[in-house]
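With one protein chain held back, the other chains of the complex are shown just where they sit.
Residue numbering begins at 1 within each chain, and the chains themselves are lettered A and B in the order written.
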Amino acid sequence: MTKTDPGNFFEDFSIGQVLEHATPRTVTEGDRALYQALYPTRFAVPSSAEFAASVGLSPAPVEELVAFHIAFGKTVPDVSLNAVANLGYAECRFHRPVVPGDTLRTSSEVIGLKQNSNGRTGVVYVRSTATNQRGEVVIDWARWVMVHKRDAAAPAPETVVPDLASAVAADELVLPEGLDFTGYDVGAAGEPHRFDDYEIGETIDHVDGVTLTDPEHMLATRLWQNTAKVHFSTDARPDGSRLVYGGHIISMARALSFNGLANAQLIAAINAGAHVAPAFAGDTVYAWSEVLDKAETPAPGVGALRLRLVATKGRDETTTLRGDDGKYRDGVLLDLDYWALVPR
Amino acid sequence: MTKTDPGNFFEDFSIGQVLEHATPRTVTEGDRALYQALYPTRFAVPSSAEFAASVGLSPAPVEELVAFHIAFGKTVPDVSLNAVANLGYAECRFHRPVVPGDTLRTSSEVIGLKQNSNGRTGVVYVRSTATNQRGEVVIDWARWVMVHKRDAAAPAPETVVPDLASAVAADELVLPEGLDFTGYDVGAAGEPHRFDDYEIGETIDHVDGVTLTDPEHMLATRLWQNTAKVHFSTDARPDGSRLVYGGHIISMARALSFNGLANAQLIAAINAGAHVAPAFAGDTVYAWSEVLDKAETPAPGVGALRLRLVATKGRDETTTLRGDDGKYRDGVLLDLDYWALVPR
Partner (left out) sequence: MTKTDPGNFFEDFSIGQVLEHATPRTVTEGDRALYQALYPTRFAVPSSAEFAASVGLSPAPVEELVAFHIAFGKTVPDVSLNAVANLGYAECRFHRPVVPGDTLRTSSEVIGLKQNSNGRTGVVYVRSTATNQRGEVVIDWARWVMVHKRDAAAPAPETVVPDLASAVAADELVLPEGLDFTGYDVGAAGEPHRFDDYEIGETIDHVDGVTLTDPEHMLATRLWQNTAKVHFSTDARPDGSRLVYGGHIISMARALSFNGLANAQLIAAINAGAHVAPAFAGDTVYAWSEVLDKAETPAPGVGALRLRLVATKGRDETTTLRGDDGKYRDGVLLDLDYWALVPR
């Protein structure tokens, strides 16, 4: 009998099943520093205890993506160790800031199952919830992945496809308690652009690029305790390359978006996300954004921008997502749809 | 007169000599985060302040190997700067947890000397002791290294070879004060296997592999303030490669062993260790373990497993240590014998 964990296969999942994921993890100031070393982030709230306090957040939270990657990483051994592909995210909401000292754990409920027609794989839909040491919800999100069957002959489950919102509605965004942008210091934050300066449909080329390296994405991925072997071993893929964790691209693009979106301080929700193409060491990642929607919020001085964040391999000054055929253009790595909180 | 430190040569050591090693070092939460980034570790005690508290340890200790590498690194400038080879470890005991804020310093006593027949090198045996800022012993261990003579003509010292135990006896293990596994949460820890589930002679292939890179082992080795130049400079070896610090392989293998030994939470002792072959960037490290012995302990709910942890270059699903000739098989990098504490 082996003692190692082979992960779950498609037929191991059932509707309503709840997976309590292992290894709770305490967030520290070390995570903040490593995040700063790994990504070119300069957002003022996570960078400065003083700035964070000036907008009602003290102690300063770590970036939402630090919490997301940790919470997400917990689900990998149970949900996606045998995944063929991460197909999508939806309905991801950040319920409260995470600060050093908080301990995160994650559980997931199976909310959908659909065997593929080839009989060898199926799609698993889970809703995952990360909580802190007080049992408060920190993040929740839906995700669907294509998973191998252990045995192609195993019977197909009844198909259940959950009804997931195409975007979190603006009035369902959760705002950090105490958040107040009325005294927001645009000079300290780095750019003058406020809520009213952004228009729906506007695109922003974030200009700067970062060339990926293997050691860096491996450091990042391990930091989140994400153990999927394709990221770490040259033995795991036929071509000997190490696949960059998709979350590394999300964080890189988000950090690059500072140049033009320095005041998109906080992520309130992720509406959808697609890892369009794999990324590898040597690729130079650029980003551009599109303003998809705008909304007011009840928090003082706080507006919400719905943004499309696109990461590309090589710079795309045209900020074009799809070709004439409707397919993603060559070079697109990531298409992420999220809500950010900005000063009005 | 040069002001730089040439390190000690064989004839600089004498029996009973005590070396007070330099640069005390304070452990921080930054060390914990970097350790998580450098190794795929998920053990629940060092990962989670909540989990650690639930087993009687608060604040959460850093991994024993963090403390070991720091304590060991202090000895390098005085003991092994001119070493030809690290020959072995013995009688290493972890006396108390190390937590962020603790400051470690190390001293070593020379307990053995044996000049080699070639007259150009000799073996130095030291017993090293790391203490914290309260003067409490944190770790002690014996180690022997082969060191160059400065002058081959220098007379050989009287040969003294210390009598070192082949393993720390189970009743000599030091258990962390307050450790109590009676409420141990196997779900949070990641695997169901407890003390009774492991049998002497059982081997476990830990499945996963990690490909080494130069930047990562250099970051790790510097973090422990280990300055041996073969790890850092392409000028130090004829082939221009940078030798990976042996402790990097120990930590990598220990972290990989989570998959099958997730409940081997704490290291209580290291009985023996051999760096069988050098490792370099590009090598993919795998690990397997063998259960060598089992013992009860006086701490509530706590058992001890004596484990052989073997790191290999390339996966060895056969978990075979030696060939028919009695020699280590090709690909074996590390053979480490240690005691781990597990829930009963």
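To be clear about the criterion, a contact is a pair of C-beta atoms (placed from the backbone, for glycine too) under 8 Å apart; a residue touches a chain by one contact, two chains touch by 3 or more.
Keep in mind the model is a prediction, meaning the values are calculated, not measured.
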item	value
Contact with the hidden chain (one of A:135, A:155 or A:187)	A:187
Candidates B:184, B:232, B:245 or B:328 - the one touching the absent chain	B:232
Omitted-chain contact residue, chosen from A:124, A:262, A:279 or A:341	A:262
Missing-chain contacts mapped onto chain B	2-5, 20, 22-26, 28-31, 33-34, 77, 100-101, 103, 105, 133, 213-215, 218-220, 222-223, 225, 227, 229, 232-236, 242
On chain A, residues whose C-beta touches the chain left out of the figure	28-34, 36-44, 47-51, 60, 187-191, 193, 197, 204-211, 213-216, 259-262, 282, 284, 314-315
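Here is the rule we go by: only the chains that are shown with their structure count from here on.
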item	value
Turning angle required so that chain A lies on chain B, C-alpha fit (0 to 180°, nearest 5)	120
